[in-house]
Structure formats: structure tokens, C-alpha cells
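Heads up, the thing below is written out as C-alpha cells.
Removed from the display is one protein chain of the complex; every other protein chain stays in position.
Take a look at chain A:
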Amino acid sequence: MTEVNNTSRIDACFERLRKEGRKGLIPYVTAGDPGPEATVPLLHSMVEAGADIIELGIPFSDPVADGPVIELAHQRAVSQGVTLADVLLMVEEFRKKDNVTPIALMGYLNPIEIMGYETFAWRAAEAGVDGLLAVDIPPEDADDMLVPLRKHGLDAVFLLSPNTADERISGICEAASGYVYYVSLKGVTGAGNLDINEVQRRVEHIKGYTRLPVCVGFGIRDGASASAISKVADAVIVGTALVKELAAHEDLEGAKAAITARLTEMRTAMDQ
């Protein structure tokens, strides 16, 4: 039997942040990058460095919404045979030491479709996953996925873009739970420069439609951008800047140290 808690880890996390008057820091890494052994220790070290929620990427052979940095991370993981089933085992392992930090899986639909939505939702809940962010399924066609996720107490996080029309914003917010993910720019992960004022305007606009926390990702890379975005959003999401470190360092310890330094810089800047 799956335990369905009344308050999810994600809700509890945002509740705690609200009480503390802080904004959330959400790092993303691709599971199995740079190797399958690396992921669980890396997740623990990110929590120590100030991560509030973790987005863990499900490796996929054709990650079309990602830029070159994260695409290569997927390639490294896929080439070592890391599968969705392995990702669930990693989360299970992580949960042995950390039963508080929420984990949302982020990925493309096909591995989940192939596993089967019901099987996935059941196994993910058992493993201690809290939510799913599938980047290539619009909520209006997502019933096959949403029903099992809800049944097993998993949150469905959806993306909103700078060009999402108002009718869609309300529909997406209605289908979503946990939080909504505002993509700060029209592009792939790791692209371009942020227009903070525009992000602020859009986040405020979205908040008119939902009481869910609005988290912002794409284009946040350092203390300055994290601090600026955290003034207008409930949490900031950082991926490419971290994944870059995994690619740049030969040894895992070096990469972990660099990621810790980056997260600490962001955390400090956000909390000032």
C-alpha cells in the first residue's frame, strides 16, 4: 500500500519557507550524470548546500526542450544505461537518509508511457517521489497521466511560458499541484539572458490565477540572478549552471565542491 499523506512534502516545504520568510532554491541534475553511483551522494550534498526541493531529470535519448549542456548530461546517463527504473531506485536510496526534502522527477513522456502511467505512479510513490514534471505533455491531454498521479498522491507540476495565453494559464494552474514552473524565456534550458522586470510582471500575472507557489527557471546561473528572481518568485530553479560543473570536473568530489559553492552563493544572495 502506498501511504498518501495529507500534506505532501512539497506543500510542507513551501509552508515552512513561508513561515521563515525565505524563498526556495531548487537545483536540477540529471539522474545518472556523470554516472549512476554519483547521483544519491550528489543529492545529499545539494541539500546540505541549501536546496529546498530537488528536480531530478529522467535520462532520455532525445531531450528536445534542453540546450546542449543538459542534453549532454542526458547522453552521459543514457549511454551508461540509466533507466527510469534506476532513477526510482536512486530516490528510494536517497529516502533512507532524507525523508523531508521533496523530489520532483522531470523528464520526457516516453519512458513513463512505456513503463505505464499506473505502474509509474505506484512505483514512484513507493520510492518516495513527490511530483512529476513532464515537459512534453500539455495538461489538456494529460488525463491518462494525471489520474494515476493523483491516485498515488503525486503532484503534477506543469510549465508556463512567456507566451502562454490567459485561458491556458488558468487551465494549467487548475491541473497543476505542488507548484507551477514559470519558464522565464522562450528557449531551451541554458539559453539567453533574463529580463527580470518581464519575469516579475508575468509571475504577478500568474499569481492572479493560482494560489500555488510560482517557481521560476531557465537562465538563472549565479547569486545575482537567483537573488533578483527570488524577489518576485516563490523559488528559483537552477539546472544548467550545475550540470556544467558535472561536465567540467574529472572527479566527482571536485564537481560536488563546485556545485556546493554555486548553491551556497545563490542561497546566501537569496537570503540577504
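Everything that follows uses one rule, which is that a contact is a pair of C-beta atoms (placed from the backbone, for glycine too) under 8 Å apart; a residue touches a chain by one contact, two chains touch by 3 or more; residues count from 1.
Criterion: contacts and distances are computed from a predicted model.
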Exercise for the section: Write down which listed name, "Tryptophan synthase beta chain", "Sulfite reductase", "Xylose transport system permease protein XylH" or "NADH-quinone oxidoreductase subunit E", is the UniProt protein name of the chain that is not shown. Expected result: "Tryptophan synthase beta chain"
Practice task
Could you tell which one of A:10, A:105, A:129 or A:183 touches the chain left off the display?
Solution key: A:183
Practice task
Would you indicate which residue among A:13, A:69 or A:84 is in contact with the undisplayed chain?
Solution key: A:84
Fill in the blank from the handout: By the document's definition of touch, the residue of A:111, A:131 or A:178 touching the omitted chain is A:111
Handout entry: Which of A:7, A:99 or A:163 contacts the chain that the document leaves out
Key = A:163
Completion exercise
Across A:135, A:173 or A:228, the one contacting the chain not displayed is A:135
Exercise for the section: Pick out the residues on chain A that sit against the missing chain. Expected result: 59-62, 64-65, 67, 71, 75, 78, 83-85, 108-115, 135-138, 140-141, 158-165, 168, 172, 183, 186-188, 191
